[in-house]
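A single protein chain has been removed from this complex, and every other one stays in its place.
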Amino acid sequence: MPLRDPVLYPPFNVVRVSHVEYGATDLEHSKAYWVDTLGFVLTEQTADALYLRGLEERNHHSVVLRKSTDPHAASLGFKVYSEADLDIACRHFSELGLSPEWTRKPFQGRTLSVRDPVGTPLEFYFEMAQVESRLRRYGDYKGARIQRIDHVNCFSPDLQQSHDFYNAIGFRTSEYTAAEGTDDLWAVWMHRKGNVHDMALTNGRGPRLHHVGVWVPGVLDIIHVCDVLATTGWLHSMERGPGRHGISNAFFLYLRDPDGHRIELFNSDYLTCDPDHAPLRWDLRDARRQTLWGARAPKSWFEEGSLFPGAVLADSVFTSGEPIVAP
Amino acid sequence: MPLRDPVLYPPFNVVRVSHVEYGATDLEHSKAYWVDTLGFVLTEQTADALYLRGLEERNHHSVVLRKSTDPHAASLGFKVYSEADLDIACRHFSELGLSPEWTRKPFQGRTLSVRDPVGTPLEFYFEMAQVESRLRRYGDYKGARIQRIDHVNCFSPDLQQSHDFYNAIGFRTSEYTAAEGTDDLWAVWMHRKGNVHDMALTNGRGPRLHHVGVWVPGVLDIIHVCDVLATTGWLHSMERGPGRHGISNAFFLYLRDPDGHRIELFNSDYLTCDPDHAPLRWDLRDARRQTLWGARAPKSWFEEGSLFPGAVLADSVFTSGEPIVAP
Amino acid sequence: MPLRDPVLYPPFNVVRVSHVEYGATDLEHSKAYWVDTLGFVLTEQTADALYLRGLEERNHHSVVLRKSTDPHAASLGFKVYSEADLDIACRHFSELGLSPEWTRKPFQGRTLSVRDPVGTPLEFYFEMAQVESRLRRYGDYKGARIQRIDHVNCFSPDLQQSHDFYNAIGFRTSEYTAAEGTDDLWAVWMHRKGNVHDMALTNGRGPRLHHVGVWVPGVLDIIHVCDVLATTGWLHSMERGPGRHGISNAFFLYLRDPDGHRIELFNSDYLTCDPDHAPLRWDLRDARRQTLWGARAPKSWFEEGSLFPGAVLADSVFTSGEPIVAP
Partner (left out) sequence: MPLRDPVLYPPFNVVRVSHVEYGATDLEHSKAYWVDTLGFVLTEQTADALYLRGLEERNHHSVVLRKSTDPHAASLGFKVYSEADLDIACRHFSELGLSPEWTRKPFQGRTLSVRDPVGTPLEFYFEMAQVESRLRRYGDYKGARIQRIDHVNCFSPDLQQSHDFYNAIGFRTSEYTAAEGTDDLWAVWMHRKGNVHDMALTNGRGPRLHHVGVWVPGVLDIIHVCDVLATTGWLHSMERGPGRHGISNAFFLYLRDPDGHRIELFNSDYLTCDPDHAPLRWDLRDARRQTLWGARAPKSWFEEGSLFPGAVLADSVFTSGEPIVAP
C-alpha cells in the first residue's frame, strides 16, 4: 500500500519547514527582486549573503541567498521541537545509514545536516536568532506583502521511497496523486504544522527543488504583485498563474527569481491537524488537481528546478505505465 | 490621419450603450448560466425571452435572450438623451444613406433601428421601463455580482470606416492600436459616458459581436466566479483570463455562454470625460496591450464572435502589411 | 417643489469637479500625510505649494496645498467643456449678480472666479497642464492607492438656494434627504459626470467645505490604509469609518489632514448618466442613509469643516421643525 498509516508517535518532533538556502549569482539583483519587488524583509545583509524573512516571522530568516558562482539550492531547513530532538534525529538517521553530520550555521544553533534517501540536503536545528515581527508595522508592507514561509516542493526520482522517509519521521499526507486504477504515488503533500504542507514531493528527475512556497495575506496581494512585476521590468519572471490549484485549494502565482529559483506566492489553504484527517486522493487524469480553472502550466514548470550540489540526479522510477503528461 | 479630432458638438446626444439582444437556443440553459451562475438579475421572463439586468440597473434590461433556432446577436442598444435626439438621429442616418427605420420593442419607447456602414444592427431609443435598483439588496448578490453593462466590442472589416461613423456621432477615442510606423487603426476604444468605452472596434472579419462587457464591483468577484464556474460544470465556458489588459487597465475574465456568446466580466477602468483627454496609442507589437501579465489569449478569442443576421460578412481590409498575429 | 426638474440644456457645460485648493500651515507635514501616507502623487512642489494628483489623473493636479498662516479652503475648481463655455458662464453669473472675475492660476488657462449665492468660492477653467497618468505604473502605488478626485461636499446655510444655483447650471440630483412628511431638502448629491456626485450639499452653518472625496480602486485599499495610519502615528487622523453609506452606496473612510481638512476615501458608486435616472429620496429619520452598518458618526463629522476666507458664515435656515440630530 503506497500510503502508510501516519506515524502517530514519530521518533522525534519536527515542528515545520522553516528556511531554504540558495546559491545566488548576483546579490544586488536578487535583492532588487526578493526585497524591493516581492516585499520580503531584509533581516541582514553580510558580505556574502542576504538573510530574508516574511513580515510576521520572528526567526532571523526563512530564505538565505548566498553569493555563488552558480545558482543552486543549498539546503532545506527544519525546526525541531527541542535540542533533545536533534540527538534522537541523529541516531535515527544514522540507523538508516544516512551519515548525518553536526554543522554550524550563522544565526542558528546546533545543526544536524543529512541527505534524505534520494539525496536532498536537509538541516535540522532547534534554535535560531529571534528578531522582531513586522506584522503590525503596516507602513513597511510592500509588493506582495510576503508573510511567512509555508512549504517546499521537491522533485524525487523515487517517490515511494521519499514518502516513506518523511512518513517515518512524522510527516502526514494531506493530499496525493495516484495513477488511475493503481496505488502508485505520483505526488504527495505532507505536513507537520497542521496545514496542507511543509514538504510536497513530485515525481521527476531529482533530487531537485521545485519551489519554496510563501504565504501572502490575501488574493489581491497576488494580483497586485502581478501588476507590479509586469510594469517594472520583471514580466519574464512570471512563470505560471495566477490561478487556483485543485490540490491544496491554493490561490497561486509561480515566479522565477533572477537565478531561476522558483517561488510560489499563495493564499487559501486549510487546517489538517486532526489525526483522523484522511488524505485526499486525486487521480492523475483529473486536470482540476493542477489548476481548477483549466489553464495549462508551461513546460518549464514541469521540467525545471534548482539543483542540489553533490546530489546524484536520477530519472523517475515511476512505473505505472502512465505517460507523465503535463497534468 | 486615422484618428479625427473628436466631434465637439455631435448632431445628437447618445448617452451610452445600454443593452444587447441575443438569439439563444435554450432559454432554461441560458438562465442557468447568466442568472444562477453569473449573477445577473432576471427582471422578467416571457414566453420567448429572458430580460436581464445588473444589480444597480434601473433600466428594465441590459441583456435580452430571445428564443431562437440559431444563436446570434440581434442588435446593440443605445440610449439617447431625449426623444428629440431620435428625430435628429433619423435624419443623420438618412443623410448617410443608411435607411433607418422606426420600430417598437417591448418595454421601450420609440426605437430607431439602423445598420452602421459595415452592417452592425443598432437601435437607438430614449425611454425604457424603469425598475428597482438592487444595489442595496445585498442579500440578492450572487455569482460575480454583475453590476451593470459597460460596453460592447465588435469586429469590423473596415475599422477606419467604422471609427469615422461613431466619431461623427460623438464617440470619443480613449485608446487605440496602430501598426508600427503607420497611423493605420487596428483597434479603437470609444466612449460616450466618460469611461474607457461604450463601443470598442477590433479589426477582423465582420461585422460580428466580439463581446458584451459588464462591470463587477471588485477583482475578487471575478476570482470567485472562476472558482464557481470550475466546480459547477461550467469550466468549459471560461475562455480567457482572469488577467489584466494593458489597454483600458481592465481586470478581465472572458466567458462563452451556452450559445457561444462572449461575455467580459471586468473591473478597474478610469475616467475619460475631460474633452482634452488625449487618446492613448498602443503599438501593435506591444504585447502588454492585450495582457499585462504575458499569458496568451486562445485562438478562439481572436477568431470567434456572434453573427448579426442579415449582415454581409467581409474580411478585414487592414493593409498595414503587418501580419495580424495573435497580439 | 424643492427638487426642480433637471435642466436638460444648461447654459454652459461643466464637465466635472476637478480640483480643490487649500491653505496649509506646514507643507512638509502635509506632504508626509497626503503623499507618503495616503499615496497621492506629488506632481510638483514649488516654493509655496504642493500640487497633488491621483494615480490615473492627467490633469496637473487635483489638490493644491498652498503655504498659509491659517488652514482654509481657498476654492473649488470645475473643468468646463471648452473656452467658449467660460464666456457663457461669465455672462450667466453676471446676470445673477454674482460678480465673476477673470483670474490666472498656475498650470491652468483662463480662469473664471465667482462665489455661489451662499459665498462658496468657485473657479471654472477649461485648460490645465497635462501630465502622465500613472495608472499603469503599479510600482508607484502606495498607501490607499488614490486614483482620482471624485467630488466635494459643502455645508450650505440655505440648501434650497444652493441646490437651485447648481441645478440651473446643469447639476443633476442623484440622491437627496428630506425631512419626513415635507419636501424640505436637507442634503443633496448632485453630479455632472454621470456618477453619484460632483457636488454634495449638506445643510449647516456655512459656507464651509465638508470634505473632498477621492476614489480608490478597491475596498481593501481603504482597509490597508487604516492599518497603515494606525501604526505610523496618524491614528488621530481617522475620524469616521471605514463603513458603508446608504446614500451613494459608498464604502468610506473619513480622515482629517494635519490642518483638519477632511478627506473621504471611497469606493463603490454607480452610474447616473441616464437623463431619466430618478433621484433617490431618503428620509431624514432613516439612519441607514448615513451608515448602513449602524455605527454613529462622531460629533466632529457633523459640525466641523474648512472655512472659505472672505465668505460670511450664516446659520442654517432649515425650518422643517426637525432637530438636526446626528443622523
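Chains here go by letter, A, B and C, matching the order in which they are written, and residues are numbered from 1 within each.
What we mean here is this: a residue touches a chain if its C-beta (ideal position, glycine included) is under 8 Å from a C-beta of that chain, and two chains touch if they have at least 3 such contacts.
Quick caveat, the model's predicted, so the values are computed rather than measured.
Trainee: Can you say which of B:Arg58, B:His92, B:His210 or B:His224 touches the chain missing from this structure?
Mentor: Of these options, the touching residue for the absent chain is B:His224.
Trainee: Taking the entire complex into account, which one of C:Pro71, C:Pro100, C:Pro242 or C:Pro258 touches the absent chain?
Mentor: C:Pro242
Trainee: Taking the full complex into account, what residues of chain B touch the chain not shown?
Mentor: With respect to the unshown chain, the touching residues of chain B are 37, 136-139, 141-142, 218, 220, 224, 227-228, 230-232.
Trainee: Applying the definition given at the start, please give the residues of chain A touching the unseen chain.
Mentor: Residues 8, 15-16, 18, 56, 58-59, 79, 81-82, 126-127, 130, 133, 135-136, 147-148, 193-194, 217-219, 246, 249, 268, 270-271, 273-278, 292 of chain A touch the chain absent from view.
Trainee: Touching the absent chain: which residues on chain C qualify?
Mentor: Listed in rising order, the touching residues are 219-220, 223, 226-227, 229-231, 235, 238, 242, 244, 251, 288, 292-295.
As a working rule, only the chains that are shown with their structure count from here on.
Trainee: Could you find the chain whose CA centre sits the greatest distance from that of chain C?
Mentor: Of all chains, A has its centre farthest from that of chain C.
Trainee: State the pair of chains with the top count of C-beta pairs in contact.
Mentor: Answer by contact count: the chains B-C.
Trainee: Note whether the interface between chain A and chain B is symmetric in residue numbering, meaning over half of all numbers used appear on both sides, and answer same or different.
Mentor: Answer same: the two copies use largely identical residue numbers here.
Trainee: Using CA atom averages as chain centres, what separation in Å is found between chain A and chain C?
Mentor: 50
Trainee: What whole-number Å value describes the gap between the mean CA coordinates of chain B and chain C?
Mentor: Distance between chain centres: 32 Å.
Trainee: What's the distance between the Cα centroids of chain A and chain B, rounded to whole Å?
Mentor: Chain centres of chain A and chain B, defined by C-alpha means, are spaced 44 Å apart.
Trainee: Could you list the positions in chain A whose residues touch two or more of the other chains?
Mentor: 220, 227, 230-231
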